[in-house]
Each structure stands twice: as C-alpha cells, then as structure tokens.
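Okay, structure first, notes after.
Note that one protein chain of the assembly has been removed; the remaining protein chains are unaltered in position.
Chain nomenclature is as follows: A and B, assigned in order of appearance, with residue numbering initiated at 1 for each chain independently.
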Amino acid sequence: MSTVSTDHDTMKYDDVMAVFEPVIGLETHVELGTNSKMFCSCPTAFGAEPNTQVCPVCLGMPGSLPVVNRMAVESTIRMGLALNCSIAPWCRFARKNYFYPDMPKDYQISQYDEPLCFDGYLDVLVDTDDGPRLFRVEIERVHMEEDTGKLTHAGGATGRIHGADYSLVDYNRAGIPLIEIVTKPIAGTGALAPAVAKAYVTELRDLMRSLEVSDVRMEEGSLRCDVNVSLNRPGDEWGTRSETKNVNSLRSVERAVHSEIERQGALLESGGRVIQETRHFHEDTGRSTSGRSKEQAEDYRYFPEPDLVPVAASAEWIEELRGTLPELPSLKRARLQLEWGIGEHELATIVNAGALELVESAVAAGVTPDAARKWWTGELLRVANDREVELADLPVTSAQIRRVEALVADGSLNDKLARQVFDGIISGEGDVDDVIAGRGLAIVSDDSSLIAAIDEALAAQPDVADKIRGGKVQAAGAIVGAVMKATRGQADAAKVRALLLERLGVVE
Amino acid sequence: MTAITRSDVEHLARLARLDLSEEELDHYAGQLDVILQSVARVSEVAADDIPPTSHPIPMENVFREDVARPGLDRDIVAAGAPAWEDDRFRVPRILDEE
Partner (left out) sequence: MAATASAMEGDLTRQNASVLARSIAEGEVSAEEVTQAHLDRIAGVDERVHAFLHVRGDDAIEAARAIDRKRAAGVELGPLAGVPLALKDVLTMKGVPTTCGSRVLEGWRPPYDSTVVERLKAADVVILGKTNMDEFAMGSSTEHSAYGPTRNPWDLERIPGGSGGGSAAALASFEAPLAIGSDTGGSIRQPAAVTGTVGVKPTYGGVSRYGLVALASSLDQAGPCARTVLDTALLHAAIAGHDPRDSTSIDASVPDVVGAARRGDVRGLRVGLVKELSGEGYQAGVSQRFDEAVRILEGLGAEVVEVSCPHFEYALGAYYLILPSEASSNLAKFDGMRYGLRAGDDGRHSVEEVMALTREAGFGAEVKRRIMIGTYALSSGYYDAYYGQAQKVRTLITRDFNAAFEKADVLVSPTAPTTAFKIGDKVDDPIAMYLNDIATIPVNLAGNAAMSLPIGLAPEDGLPVGLQIMAPPMADDRLYLVGSALESALLDTWGHLLIEEVPAL
C-alpha cells in the first residue's frame, strides 16, 4: 500500500546486534487533558468541526496575548514528581522561532534552558527470555509547550505532504497544552533497545492515565514520539544519532527503533557514515525516510517569552501537588502481583502486553485474576496483533469476559467455544449471548440427545463397544471423539465419557 | 564583532522569510554592520555578575483557571482569511517538512 520508497538497505537485526551496541533516546509529546487550551480559553474537545475552537490568541492574531493555564502547569509538575524529577523553583517560557503554516504565531511558546522539571527517572520492566528485567530510564527534562494546528494535504496522489497541490489548516489543535518528556541517552539495553523503548512509552502512558493528566488517546494522535538512535562498536564512543519523528503508537516505537538499528547497521557495516538528520517514520511500511539534515537545520532563536511572567513553584505548592499523586504504577504493580498471587514473570507478561489495566478492570468486574490474565495475554492479544490494533482498542468489556467465564464454569461453554464467542464479539456480532445464539454455540448438555449420539457411535463401532464392555476403558476415547464430532464440538467431553461408561455399565 | 557579510545577510533573510532583492542585500549588509557596531558597546559594561532583566516589572505566577469558553464564530475567522476552503485556511504547498 505504500508509495514511499525507502532510501536504504537493511541488515538483519541479530547480525547488527552481533557487532554493535545501540544507544537510544526518546522525546515524547503528550497532549494534556485540560478543558481549555494552554494560553487561551478555547475548548480542547477532539473531533470538533474545523476552526470552531479558535480565538484571537490561538490564531496568533495581532495584539492578542497568552495567559498560562494553571491546570497545565500543575499537571506538568505532578508528572515531574511522578517521574522523580526536581521541580524548578523558578523558570520561564521561551519562544522557539520558526516559520510553518500550522503554527499561528510562527513561533512556539515552549521552554528552553529552564524546564519546569528536570533530572528524574522511570523504572520499566521488560520481559526477556531470561525472565523480567528492570531498566532505569533517566529523564532529562519535562517541560510545557503548545501544540500546532492540523494540516490536511490536498491534491496530488497520496494525501501526503510531498506532491500535494496545497494544504488546508485547522487551528482547533493549535494551543492545546503539550507536555514534552525527554530522556537522557539510554545505553546498555543491547538487543532489548526496541523493547525498552516500547516499555518506557507504555509506562509513561500508564503514568499519565493514573495521574489523570491525560487519557492519552493514541488513535487521536495525543501522544507523539521522536526516537533517537545511534550505534557504536563495544568500547567505542557513541555514534552519530538520527532522530526519527512522527512515531505515534506503542507498536511503532518498537518498530522504529528496530528498523533504524537495522538501517544504521547496514550503513556502518558497508563502510558508510550515519549523518545527523531528522527522519520521518511511516506507519504503513514501518520504515523511515530521510528528512532534513542538521546541516540545514533551523536556528530557533530562543529567547525568554516577554508576554509571560516566570513560573515560581514554591515548596508548599509542590508539596500540595505531591499530595494529590495517586498510587504510582510501579507500586501498584507490586501490590497487584501480591493480590493476584502471580509471579514476576506473569506480571511482566501482562505489563508488556499493555494489559495491566484491562486485567485489573476485569478482576474488579468479578473475573478471577487467572482467567482475566489468560484471556488478555492469550487469545485477545493474539487477535489484537493479527489486526494490528492496540489491545485496549478491542471492543471487549470486562462484563463480557465475566459472562463467558460464568458459562465455562457452568459447563455451557468450553474453551474452544469461548474463543469463538470473543471472535464473534470482535467481529461485531453483538454481546456474548447474541453470539452464542447467532452462531449456535451452546454446549449440548441435554442428556437424551447426547445418549442418542452415544448410541449411534456405539452402533457404528461395535468392536470398540465390546472392548469397553470388556474393561478396556481407555478405548472410550474413540467413542467420545465420535460424539464430539457429531455435536460439532458443542458437548462437554467429560460428560460424554461419563454417560458412555454409565450406558455400558462399566465402572472405572 | 566580525563584519556582516552579504552571505550572512542572505542567511538572515532566509531565517526571517524575507525575499530581499539584490540591492537590498547589499544595502542591509552595510547598514547592519554600522548599527551593530554602534550597539556593540553594550558588552563594555555588562559584567558576568549582573543579572539580565527580561521583564521591567518583576512578577511571577500569573495564571488563568482552566475554564473553557467559546471562541470566535467561524464565519468571522473565514472572512479574514486570504484563502479558505472546506472550513479551513488554504495555504500553498509545503516543501519543508517540519
């Protein structure tokens, strides 16, 4: 489906890893879930009609002035605290100057050398073949800024920026508060670099949700990552890094690191040189194309924003905000592991599947921890991967899992049928009972129809019947199998076996 | 300070998105130099231990509460736009990817 050609050869990942060590870094932008924009009172609702949530301020009209949203500052401080950062006692906004049609003032109000939060860390758990491993990702800074408008490219063949005849701008998104979280370089991950990157962004997402500073709707583009990657031979200095922009899902984070490692590996192995450049990630191909090289980079001419006054976070204010922090994900995980009675490995599996909250809400809805874990990290994860969607985006509810489990427990469904029920739900065939009725999935539990089927099987295989009567109970399997086949799997095999033995007067 | 060359001026014009003519480039190269030389005296007195002033009247922590209010009517926004299509601002094709 892609029309973008990749401008590079690749080398197999494992071959690259045999020669090089990666260093990665992530810059993550997340839209905060405030009611109003960063510097004006316009609403922030997603999906509104174009250019209906704009005012003189967020349209950059002459004479308009910004005023800082207190909630955005507090959300940033809370996020900083949750990331174990120091909070600046005094800091300023700065203007980042560059021309672009999606940016109403042709400068972005951001923070430069005085970020609100700095020097923190986030521990992430990565599942490996040797069991779960903990990585500490160090946080360089967390700062506040504003989002840009949204461009639509018209004309041309692809809807992409290149080849378009012209573009259209909707400024509803312009001025929505963004939090930017920048890691320090992450070294020492080895081949796990893509997994660490994904685990880090997953953890960030969960953290924001638990703090309720953002609901991080990835499908709406409210979380965007820039991924830095460099390679070096063991013992050498770090290599030249590239910056891959436009990485907008958990899956893409992993893929972007993976493919960039393959690209750089091939380049270096063939005697080439990595240039410091911006690359653009394409969701459809999982590959990136070259953007602007740093040699032709913009000069952003940062200076303190003269229309705003400094933010001075007092110790009292910071402590007050610290008091509002909920249980943080790392502590919560330890608690849940205990409550659910599962091992570290099982927990890591749940976390890596991005299923922690899903399992938690299923358990809260009355599903046993084992069953909730089994479904979300098993069958449902497989379906999500097949369909290339986030697990949380599957249209399966905790109540549905509870209903399926109850039907399994009372013998109305078996595992195979239960999987078909979920397949039906995901395919939009309705709720649990709708799917069962629609597909005719109920287990045959009516004794008389089962006995009829047993009699039929016995008549078809009289020699086997004699063997069983003669005490060779293990031969019962052939008859049970025939009955299961006749009922198209919709019978409880254990029950069929019991009825068969009873019918033949055999006692085990 | 080093003298400002014509290529410096070209670079500045590109940064500032000004499509300066050849004559303007020459003209500004000379003038910027003179002006910057005359203002360069500021470095004479500004010692390291002097804090910079970015706001004449020091203030801190000016915020607004997070309350949303409707903005402008789209008709009014559209009326002022140089080009408008499909409820959006129409802009020429973009070469640089940001």
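Some notes on this structure:
Everything that follows uses one rule, which is that a contact is a pair of C-beta atoms (placed from the backbone, for glycine too) under 8 Å apart; a residue touches a chain by one contact, two chains touch by 3 or more.
Everything quoted here is computed from the prediction, not taken from an experiment.
Per the touch definition above, the residue from A:Val19, A:Ala45, A:Leu65 or A:Leu134 contacting the chain not shown is A:Leu65. Counting the whole complex, the residues of chain B in touch with the unshown chain are 1, 4, 8-9, 12-13, 15-21, 24, 28, 31-32, 34-36, 38-47, 50-57, 59, 62, 64, 72, 76-77, 80-83, 89, 91-96. Where chain A meets the chain that is not shown, the touching residues are 56, 59-68, 95, 97, 99, 101, 104-107, 165-167, 169, 299, 301-303, 306-309.
We adopt the following convention: only the chains that are shown with their structure count from here on.
Across the complex, chain B is touched by residues 34-36, 40-44, 49-56, 58-59, 67-73, 90, 92, 98-102, 151-154, 161, 164-171, 280, 291-292, 298-299, 301, 304, 306, 308-312 of chain A. Across the complex, chain A is touched by residues 15, 17, 54-55, 59-72, 74, 77-78, 85-94, 96-98 of chain B.
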